[in-house]
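Before we start, here is the structure in question, set down as structure tokens.
Here the complex is missing a single protein chain, while all its other protein chains stay put.
Right, subunit A next:
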């Protein structure tokens, strides 16, 4: 029996429907809690071309819900780690990984190469960027978002339907709505919401059932209640986005909605590999670190010293107490240099560990391995 026989024997799908899936091109933004189940089911379903964009790397705390990854993925880029797992699941389709951040500069070009965009991102700024880019490129947007034990699902910009801005016209103020890393999330919840998003993608491609357009589905995992609310289209909001489209490529990700710089604790350094340590203190500051290779770039020289930063390595950036290093990671992220981690504890903790293990010869990784 063929891989897709359980689809093909459904009269609603058949070989014709399965062919539609193989000819479809779907882009998933984010390979996190929502992205993992979305990607897993779309891959299994035989979507012919599946793109995934994510700049982030796999960390221990992801494994509670990001089911495509395992301990062997630690420190690896999520889009690339997902591609590796998905190719094992289905080697008959084309999976394209974009290990980068979605920006106003790359979004339109990228979206134009796909039929449907699926939002599995984890912050408002990306969500509004995805929404606006879908309006401009005229692509349907399968939306999903989660908070603790609750989730929202909808399909925006589908056959002249409403957009995310018709529901929530503007992003909330910074820190007004906390994210999963701040408040926690039930691990199975993104599995449920992401699977619902994958289902909407399949319905759109197959042309069966009723697409969740013009409606917002709200699911509560604690009381199993589902509420579906009707959304009215706002021609004004959509026209505003289209009016500003010539300026779209010049927009920048707004500072106050910027991703939180990634931090790492000294005990988790062992989850990274191929590390470059960068000291952003002034050159005269003590203690000096001996025993491992360090690149010294004082914070105020960072932007002029990018040539010293190895793009192929994972960067652990430290200073005296973890404050300047966090600023350094923000600066680098804004310059699209990713895989940077600010060391929470600062320089003294590195020195302690090296001093404790100074007799052990070996690589940097060996010194920090537990």
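We adopt the following convention: a residue touches a chain if its C-beta (ideal position, glycine included) is under 8 Å from a C-beta of that chain, and two chains touch if they have at least 3 such contacts; residues count from 1.
Just so it is clear, contacts and distances are computed from a predicted model.
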> Which of "NADH-quinone oxidoreductase subunit J", "Peptidase", "Molybdopterin synthase sulfur carrier subunit" or "Sugar ABC transporter substrate-binding protein" is the UniProt protein name of the chain not shown?
Replying inline: "Molybdopterin synthase sulfur carrier subunit"
> Hey, which of A:232, A:246 or A:304 is the one touching the hidden chain?
Replying inline: A:232
> Which one touches the absent chain: A:95, A:146 or A:367?
Replying inline: A:146
>> Touch as defined at the start, partner being the missing chain; which of A:53, A:185, A:329 or A:367 qualifies?
In response: A:185
> Which subunit A residues touch the hidden chain?
Replying inline: 30, 32-35, 119-124, 127, 144-148, 150-152, 167-168, 172-173, 176-180, 185, 190, 216, 218, 220, 223, 227-232
